[in-house]
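A short write-up of the structure that comes next.
Yeah, one chain of the complex is gone here, protein chain that is, but the others are all in their spots.
Up next is subunit A:
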Amino acid sequence: MHDKTLKHLSDGLASGEFSSTELTRSYLDAIKAKNGDLNAYITVTEEQALAQAKAADEQRAAGNAGPLTGIPIAHKDIFCTRGVRTSCGSKMLDNFVAPYESTVTERLAEAGTVMLGKTNLDEFAMGSSTESSFYGPTRNPWNTETIPGGSSGGSAVAVSAGLAAAATGTDTGGSIRQPAALCGITGLKPTYGRVSRWGMIAFGSSLDCGGPMTRTAEDAALMLNAFAGFDPKDSTSMERDVDDYSARLNQPLKGLRIGLPKEYFGDGLDDGIRAAVNDAVKTLESLGAVVKDISLPRTELSIPAYYIIAPAEASTNLSRYDGVRYGYRCENPTDLQDMYMRTRAEGFGAEVKRRIMVGTYALSAGYYDAYYNKAQQLRRLIRDDFQTAFDEVDVILGPTTPSPAWKIGEKANDPVSMYLEDIYTLSTNLAGLPGLSLPCGQVGGLPVGMQVIGNYFDESLLLNIGHQFQQNTDWHTKTPN
């Protein structure tokens, strides 16, 4: 049952093949069996899940079921959930129980989904491997010696290993797409402003974006339908009509113009991934798409730009964790200064501290122009590059990551080599564009993914391409043993 897509489960619930309670119980059993090894979940909310499942079954009996009613899903532990701990993978928030609900999880709850629990992540979403969590690393179900990617690694593993029908993730520089690729699932980072950030713990406010992590593009559409759209509580969410993302899935791809940026296929790309993406391109061509070579010349500059802007925003977003109102506070502070220093020294992990320091430095008097301002200029140029490309093509396609999953611990002490793994995903966040990662092959028994990048608010088109690709390939059906 756990290798079924959300769509199949939705149909099964609708036809009465099984109840939400049965489905939820079977997922909870699977979590019990496997989470010890995989560490996908930080918190499992068994009682609440069964109560929600019961309510969903009653709702269905009353004839009020929607496509997501009774579907058991997982939430990245960065979305605040009322009454359930939201840790953000940090000791700082190990004791934090929000008295409010994020808009994304609230809308999914209103759609009838059942929350199985909260999934593991890099501390405050800062990382590409889910190793920096206070709750220990999450393991890739395809090979438990390897990382699942990050920062939404727990969600990716939950879906991949059959511990949830679907999951939420957040993507600041690739944190949905990269773990989706490394775990063999589908992950969508929507356009910045399409999904409310209310109640989603901030990392880089101008980059953060919530999105679905699912088996298929069709499933991603069902999830996005439930939570996309304007939210008066988030000033950066866009007041603009939301598509029915399921409506266009079956449009033919004839005449679709796909751009292949040469910078995404250069040195540093694993040969196996290159071959897999090339095969995928051939598949899309056979479906009528037209391929064109393009250039995104500032791709390489997205790394320095991102690693200034994201830490700069993070350095001040994380100032609120001061031990005064909630969260961790050091024991027996001698005075205010001591409380601040020890609370933050003891409450944050190494990678978070590194980024706070980098960001603080970049915003400091005398360095601001050289770093932050320059990075913002680069950001505009990167955005311009994309717009120039979209004059000629409808979507841009390339690998999601330069390499498959690496061994746990391999890059833990080499932050720069870890940062380079994000080379293909960072620039879409800097530009605010949507990107969809789809499984497209395997290298050495590990899944790899390709990414389709669309213009602003073109999520429907991306999901249409993803669905058509998945109708003609079977990478998305493969599951780890």
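Operating definition for what follows: contacts are C-beta pairs under 8 Å (C-beta built on N, C-alpha and C of every residue); 3 or more make two chains touch, one makes a residue touch a chain; residues count from 1.
One rule holds for everything that comes next: contacts and distances are computed from a predicted model.
Enquirer: Just by its UniProt name, which of "Cell division protein FtsL", "Branched chain amino acid ABC transporter substrate-binding protein", "Aspartyl/glutamyl-tRNA(Asn/Gln) amidotransferase subunit B" or "Twin-arginine translocation pathway signal protein" is the chain not shown in this complex?
Expert: Of the names offered in "Cell division protein FtsL", "Branched chain amino acid ABC transporter substrate-binding protein", "Aspartyl/glutamyl-tRNA(Asn/Gln) amidotransferase subunit B" or "Twin-arginine translocation pathway signal protein", the one UniProt assigns to the missing chain is "Aspartyl/glutamyl-tRNA(Asn/Gln) amidotransferase subunit B".
Enquirer: Can you say which of A:5, A:102 or A:191 touches the chain missing from this structure?
Expert: The single option touching the absent chain is A:102.
Enquirer: Give the residue, chosen from A:200, A:276, A:450 or A:465, that touches the chain omitted from the document.
Expert: In the complete complex, the chain left out is touched by residue A:200.
Enquirer: Among A:32, A:233 or A:380, which residue is in contact with the omitted chain in the full complex?
Expert: Among A:32, A:233 or A:380, only A:233 touches the chain that is not shown.
Enquirer: Among A:275, A:336 or A:350, single out the residue that touches the unshown chain.
Expert: Spelled out, the listed residue whose C-beta touches the missing chain is A:336.
Enquirer: Taking the full complex into account, what residues of subunit A touch the chain not shown?
Expert: 79-80, 86, 88, 93, 96, 98-100, 102, 197-202, 204-206, 232-236, 312-313, 315-316, 319-320, 322, 324-326, 336, 340, 360, 363-365, 368, 372
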